[in-house]
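Every protein chain but one is kept in place in this view of the complex.
Our next item is subunit A:
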Amino acid sequence: MVHRYLPMTEQDRKDMLATIGVESVDELFSDIPESVRFQGLYNIREAKSESALLKELKQLAAKNEDTDSNVSFLGAGIYNHYKPVIVDHVISRSEFYTAYTPYQPEISQGELQAIFEFQTMIAELTGMDLANSSMYDGGTSLAEAGMLAAGHTRRKKLLVSEAIHPEYRDVVATYAYGQSIEIVLVPTNNGVTDIEQLKELIDDNTAGVMVQYPNFFGQVEDLQTLGDITHEAKGLFIVSANPLALGILTPPGKLGADITVGDAQVFGIPESFGGPYCGYFATTTKLMRKVPGRLVGETVDQEGRRGYVLTLQAREQHIRREKATSNICSNQALLALAASVAMTALGKKGVQEMAKQNIVKTRYAKNAFEAAGFTVPFQGAHFNEIVVKTNKAVSDINKQLIEDGIIGGFDLGRTYPELENHVLLAVTELRTKEEIDALVEKMGAYNA
């Protein structure tokens, strides 16, 4: 068969078979028992030429309403942010994207150094001592933090705030089931974790307390108080944080967090219908040897030149095997590179300015909704999301909004029955005053 990805010629094939000493390629498969040998060809669609396939897939892509040609107010963990154009140029360099895990440091210094820089930037933003090289996403990273807490404290209960992303909570519950860890939900009060309830629920079997910062409703939690309560019970305080918000908000590391996790999708990574994103995992020096996943460390070569290697690998699955506390192997290295480039482009000033624009524009939207007669139930400090109460079903309003080229917010009734007819709206730095005004006006019309 002649194909552009298969360079062997008929002559090559003959010569190679002669070297091997067989008559046909089929002989090389003679060890597959006759009874299980697959006959013929897969019943899948026929191959298409490059141009024909591209045309077909473009048409398929065009069936979707994207956040480029529509105006999106949908967040709930994944956001439509400014993506510096340079990000895609860097991650399109095939020396990065066609490499694998940097097992051979002499020819992988580029990747290793880029990860070292990523680890540094995440540690800076979160205020933690150190960060790993990435996790699959924010949800699985939170679950791994819970598993670490249970292993470290030898306790079997996790307290999980109901103001954490519902899908993240679901993932934590699945991992916890595997490790026979009990999950207890901590209710909310006025859109933030209920401190009195936490005090009631925490006990000496509590491995850790998990909260989100800002939380799922966009509200900024009082980490100091929550952390103090956790530490009084000798549990680990685990914070799932939006790293962009940390451009402005006091970092969890300064407020008692033992582990800070989250998703760096906010830094240059497209929404991409759920992935790939970039989970991060940051913690204290005390817990360094229990961190899941890969860590890059600085060292020197034989001539004393600075270089980087994968380090502390005694924790990892390929050495610890059945003693490993995490099984993560492949992670999200290319997305960590993307996030690094975006964090570098934004830099010290840009990350502050971008975070501030999110807060300010969201405040503008909040005021506009209230002025239009909408109720905004949670009045605490917010980042870039607010909850707005509607009279009509959110799904119906959203169906009308998409006709106007607006992707509406997240229908909270889907996961919080008590919040039926409440919508979670995200306002990022990309939303203009005009777009916000249009949203308020249209929602006012569809809500009447």
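To be clear about the criterion, contacts are C-beta pairs under 8 Å (C-beta built on N, C-alpha and C of every residue); 3 or more make two chains touch, one makes a residue touch a chain; residues count from 1.
The rule is simple: contacts and distances are computed from a predicted model.
Peer 1: Would you mind picking the UniProt name of the chain not drawn here, from "Molybdenum transport system permease", "Sugar ABC transporter substrate-binding protein", "Heme exporter protein D" or "Probable glycine dehydrogenase (decarboxylating) subunit 2"?
Peer 2: Matching "Molybdenum transport system permease", "Sugar ABC transporter substrate-binding protein", "Heme exporter protein D" or "Probable glycine dehydrogenase (decarboxylating) subunit 2" to the record, the invisible chain is "Probable glycine dehydrogenase (decarboxylating) subunit 2".
Peer 1: Any idea which of A:L287, A:V341 or A:L439 touches the chain not displayed?
Peer 2: A:V341
Peer 1: Taking the entire complex into account, which one of A:A145, A:V186, A:L287 or A:I328 touches the absent chain?
Peer 2: Looking across A:A145, A:V186, A:L287 or A:I328, the contact with the absent chain belongs to A:I328.
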